[in-house]
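For this view, one protein chain was removed and the others were kept in their places.
Moving on to subunit A:
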Amino acid sequence: MATVNFTDFEGNARSVEANTGDSVMETAVRNGVEGIVGECGGSLSCATCHVFVADSDLESLEPMSEMEDEMLYGTAVDREENSRLSCQIKLCEGQTLNVTTPETQV
């Protein structure tokens, strides 16, 4: 298992237990976490699962692909240094990840 702590743009927090190997986007969508859409189901096509990753967690993530990097320029809320597409973040056993969701995804 892994844990993802989601905080929305207003500061409301929600902690969700996740299956190891699932993406952060899948975890959010399946459990109805608002603030993440994931319209394309995780195929890196829609840029509607944008999250800001806590600085302390950034290093623990695999580097992003060029495609993800380019897609991040098309998010509804402008990207920042700690932006990722959450469909591309796969959770490891025992991992705890802290992310903030943007005000809107579309």
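Basically, a residue touches a chain if its C-beta (ideal position, glycine included) is under 8 Å from a C-beta of that chain, and two chains touch if they have at least 3 such contacts; residues count from 1.
FYI, contacts and distances are computed from a predicted model.
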{"item": "Options \"Homoserine O-succinyltransferase\", \"Amino acid/amide ABC transporter ATP-binding protein 1 (HAAT family)\", \"Phosphate transport system permease protein\" or \"Ferredoxin\": UniProt name of the undisplayed chain", "value": "\"Ferredoxin\""}
{"item": "Positions on subunit A where the hidden chain makes contact", "value": "19, 22, 26, 29-32, 34, 39-47, 67, 70-71, 73-74, 106"}
